[in-house]
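Here the complex is missing one protein chain, while the rest keep their positions.
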Amino acid sequence: MIRRLLDAVTGRLSPRTVQNLRSEFDTSPLTKVGVGILVVVLVTAVFAPLLAPWNPEAQNLDRSQQPPLGFTRAENQTTQETVDGEVQLIQETVQVNATVAHPLGTDGLGRDMLSRVVYGARTSLVVGVLGTLLAMLVGVPVGLVAGYYKGRVDDALMRVADVSLAFPSLVLAIALVGLFGQAAVEVPDPLVTTGLAAAIRGVTSLPGGLAYPTGMPATFTLPGTVILVVGIVNWVWFARVARGEALGVRDEEYVKAARSLGGPDRFIIRRHVFPNSITPVLVLATIQIAAIVLLESALSFLGFSGTTLSWGFDIAQGRQYQTTSWWIAAMPGLAIVLTVIGINLVGDWLRDALDPGIEGEGGGV
Amino acid sequence: MRDLLRVEGLSTRFFTGEGQVNAVESVDFTVRQGEILGIVGESGSGKSVTALSLLDLVESPGEVTAGQLWLRDADLADEFPGAADGAFVDLRELPERVRRSLRGPTFSMIFQDPMSSFNPSLTVGEQIAEAVEVQRRADANPRSTRSRTEGYGLGSYVVDGLLPNRDYTGEESHDRAVELLERVGIPDPEKRVDEYPHEFSGGMLQRAMIAQALAGEPDLLVADEPTTALDVTIQAQILELLRDIQADREMSILLITHDLGVIARMCDRVAVMYAGQIVERGTLEDVFDDPVHPYTEGLIGSIPDLDDPAPRLQPIEGNVPSLLDDEMPRGCYFADRCPKAMAACLEPQAERPVGGKEHAARCVLVDSDYDERDALSDGPEHDAVADGRGDDV
Amino acid sequence: MGSFGRFLLKRSLQGVVVILGVISVLFVLRYVTPGSPVDFIAPLDASDATRRRIAESLGLNQPLYVQYGDYIVSLLQGEMGYSYRSRTAVAPRVFAKLPATLELAVAATVVAVILSIPLGVISATRRHTGPDYAATVFSFLGISTPNFWLGVMLVILFAVQFGAFPTSGRPVGLLDALGHLVVIAGPERGWALPLNVGSFVAAMQNWLLHVTLPAITLGTYFTALITRLTRSGMLDELGRGYVQAARAKGLPTTLVRYRHALRNTLIPVITVVGLQLGTLIGGAVITEAVFDWPGLGSLIIDAINNRDWPLIQGSLVVIGAGFVVVNVVVDALYVRLNPRVLE
Partner (left out) sequence: MSRDVDRREFLTLAGTAAGAATLAGCSGGNETATETSGGSTPMDTGTPEEELPEPETREEHLQRTNRLVHDDAPWIFLNRQYSVYGKSADVEWEARRDERIDGYAIEPTGSKSSVMITQSKMDTGLDPHDHRETTTDNIVTQAYEGLLERDREGKVVNQLATGYERLEAGQVQFELRSGVSFHSGDSLTKEDVAFSINRIVDPEAGDLESSQSDQLAGVTGAEPADGDSAVIVNSDGINPVVFALFATYCDIVNKSWIESNDAAYINSNMEGTGPFMLDTYEQDVRVVFESYDDYYMDAAPADQLTIQSAGEPSTRVNQLLNDETDIIVNVPPQNISQIQSADNASISAVPSTRIIYNAMIYNREPFDSVEFRQAMNYAIDLESMVSNVLGSFGDQTGQPTLEGFTGYNPDLDPYPYDPDEAERLVEASGYAGAEIELHTPSGRYLKDLEISQAVVSYLDELENVSASVKQRDFGKLVDELLDGELETSPAFYLIGWGNAAFDASQTIIPLLTSDGALTSYRNDRVDELMDQAQSMGGES
């Protein structure tokens, strides 16, 4: 199935590229693992309302801090009573067991970790993809123009890029989100608003005869500022790559010919220079998605987000429970690691197959 | 002339994912003191691997699997009686440390492409001086405890990596590098010694490489296609230089080339390699004037004659076989390309002496004449091998 | 002036331009972000007159270009104004935080370099062996793991469960620890008497205990990245002709690997690492947040949350300048290692 999907996507690329992609895909088991992970994460993100066992925001205070399957948690419960203004503490020890209903356990408010991890995939991928697109939209034209015109235009634009690079992306992102506010947009979730999710979930039986709730959040919170900021912060990498390609192509005969025929620069850039940069930009974009997923989680972790459904946010929440319930912080982190590994493996695949000559651009967190 | 090195039954194999490759198979030859021995063959015939095997430079997945390399070295023979046979020692029986210590003072090598054979980030002089230095340091120690890295510990590696100017080499070695550059005919050596490889022309760099190879004052210089990457006029100069130095120092040269012209010009004796085997050897006259093996004939036939190029240019049809063990025929490897292949060629051929004392060939034609009635037709096996890859010669 | 000198000069001038750019961007940011600085200082009931007085005292009534000029002049004098919130001078406060961040960054870098280069070399020279696979898996995990999560997990494991390391904080700075080794060099008392060796050891131990988890947290990504780059670079280099030539001329394996192959491997590694310095500083910011490490990162986050502009500006200028300086150094190193660039 993956193979067929791949064929559909690669249908538009040159036959040689496709050939390379295919042979790399066929020969490298790691690539298959990477593509597999990515497909799983994508499907999870898109169909979160269908796949999450619980509403990720639904609290059940009686079930808070439930451990994941295979673990138990001993809790010394302390209650207090006020006698004459003095607080008296009473203690008892309770054993908290895992339940099938919450395979990854629950957080401090009894929310299902699995469901939160599933929904967190949405935030991560949406921010990762939209942020990368934005960075591409800003960076690629700037880079192409700089490389094509060279000289002063290039110098000026590259100094701007240098200034941009002088701010560590995380620091810049914190500053921008912190200063401009954490605006977020509520986007209706079509799977839920059309009743599709409820309908499908209504007939799905789940293990142990458990009755899961069918209500899922009707809207999805899009952390708008964060998307804008991660895009702005990462434009430089695209500009650098596009510039490099443009510099390489601008002196090619066919570009010279087009210029001598009096073609307008904009046309030449779009027609001749841009197509050349597609491959490296694509590869870079893959790496950047991983970098932005990490950046987003870092921002959420530090509380500069706009959504409460994010892996980074959950890790920050889990930190508060680090002495009692490790899984609250561990599970979303594992999800990040897995996702980023998937993206990186796919990135390696594209890089090996397309050989765009970029190495190690972009950043981690 | 005394023998310097006797190679007996040398086999080198590569164990690749696609199978075992018999790059060098049971090769025998002798290098004498003060002579130039040529090894000639097409690309992929195993001649470079043979050279690397001598210097113990074959790397994984390659491995020297059989044979003896008898080197005349009385000191070593004393030290390692178990590996010795008179004044000769079998290099393959020596500890690796000792084998390594022979590179430089005993063997040295120059390569085809000077540009890629110099480290681009060190000056030429530094690299030559390094070769001097390593000998100097080695000589400062008794052989048994010989350490080439004397005084160059881990800290030095670190500092060297970070600060390029903190040199491994000393003043003495540097001066020696200048001398060596001068010796190989590089003008203005004091200045050029501090230049980087990219600042040299190809010919100058090849001279520099010769200088570098001379640094250890080797007994045997292996020159692997030393002129292939160069212009014709420069080629001549370099060959001249090699010959000059050889005469000067009375060292031996093992000259490896695919160019019979170079062989004809330089060598005393010659060995012809095909598919990992030496198929014919002898003095220059033996081989050139009286070739027995059809492959040698073919090679000679393919030398362009400057006076009359057209008629004699007869390249051998077909390609060098893959050398994959699984795909090698039982009999003569050349049979499928051989214009004179006969039924007997399907059997393994041993080397047979031809007339004169040095002339030998691995071919049925040594003992019998070509008989068209026994000629091999285009059999299936013939096709299968000839259909190999399209490497050009 | 040699070509290297010219190159350095040019790069330094470019660096100055970039720092000016950083300051300019900060000024622009300051005036496009909502809220006037006065609002953050004046009491809410302040009259207009009071507000004007405050604005005047901060120089905010001046035209923008004058403020910009003043800021640069004061920067040249080593000043960065006064914090809106605490009224204390920004420069000493920022520079007081610098050692903590540098310690962390340097510790992480040292750990990364010490571990990753040998790891990469071993991985490349023993291809397809156990160590190679282990190094490859490690480096892949390392570049894919968000460091703050790693930090939290390390705390849960080593501080909370095993109690082997403290959870957070930096009670002693490295310089303070070294301070215990003060030597008294007086003519009458003899000279170079190491003092307080015991307390030095104790302080160093304290510092090391506190810096270990943060340094691992911050350093893992870089260790992984450099391992990966070293491995692939080393594989490339080991296949090159000059390596064979070096062996042929009798150089021992170690010399060939480290002096020749590794050196050329490190050239691209250095550029990439230079480009990744931003990530290192960004990583330091978040690592500081995880471990309550009192460095620039915590300062910036606080300053941003309080809109304490002089503090935001001061710390970002220092970070930007540090980044630029290190990049010039990296470029210089690159050029020194790779002489072809100058041509």
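Chains here go by letter, A, B and C, matching the order in which they are written, and residues are numbered from 1 within each.
As a convention for this text, a contact is a pair of C-beta atoms (placed from the backbone, for glycine too) under 8 Å apart; a residue touches a chain by one contact, two chains touch by 3 or more.
A quick note: this is a predicted structure, and the numbers were derived from the prediction, not measured.
Touched by the hidden chain, which of the shown chains?
Taken over the complete structure, the missing chain's partners among displayed chains are A, C.
With the full complex in mind, choose from A:T72, A:N97 or A:Q320 the residue touching the hidden chain.
Missing-chain contact among the listed residues: A:Q320.
Using the touch definition up top, pick the residue from C:D132, C:D236 or C:D302 that touches the left-out chain.
The one listed residue touching the chain not shown is C:D302.
Based on the whole complex, identify which of C:T136, C:S168, C:T212 or C:T253 touches the chain you can't see.
C:S168
In the complete complex, which positions of chain C touch the hidden chain?
Considering the whole complex, chain C reaches the absent chain at 35, 41-46, 50, 54, 82-83, 85-89, 93, 96-97, 155, 159-160, 163, 166-170, 289, 292, 294, 298-299, 302, 305-307.
Touching the absent chain: which residues on chain A qualify?
Against the left-out chain, chain A lists 57-59, 61-62, 64-65, 75-80, 82, 85, 87, 89, 91, 108-109, 178, 181-182, 184, 186, 217-219, 303, 305-308, 319-325.
Basically, only the chains that are shown with their structure count from here on.
Please find which chain has its CA centre nearest to the centre of all protein CA atoms in view.
Per-chain C-alpha centroids ranked by distance to the global centroid put C first.
How big is the gap, in whole Å, between where the Cα atoms of chain B centre and where those of chain C centre?
Computed from C-alpha means, the inter-chain centre distance equals 51 Å.
Compute the distance, rounded to whole Å, between the mean C-alpha positions of chain A and chain C.
So the centroids are 26 Å from each other.
In chain A, what residues contact two or more other chains?
Residues: none.
Help me check something: in the complex, which residues belonging to chain C touch chain B?
Chain C reaches chain B through residues 240-242, 244-255, 258-260, 262-264, 266-267, 333, 336-340, 343.
Which positions of chain A touch chain C when the two form their complex?
Its residues touching chain C are 159-160, 162-163, 165-171, 174-176, 178-181, 290, 294, 297-298, 301-302, 312, 315, 318-319, 322-323, 326, 329-330, 332-333, 336-337, 340-341, 344, 359-361, 363-365.
Can you list the residues on chain B that touch chain C in the complex?
By the definition above, chain B touches chain C via 52, 55, 57, 100-101, 103-105, 107-109, 111, 113, 116-122, 127, 130-131, 134-135, 138, 148-149, 152, 157, 160-162, 164-165, 168, 196, 198, 209, 212-213, 215-216, 222.
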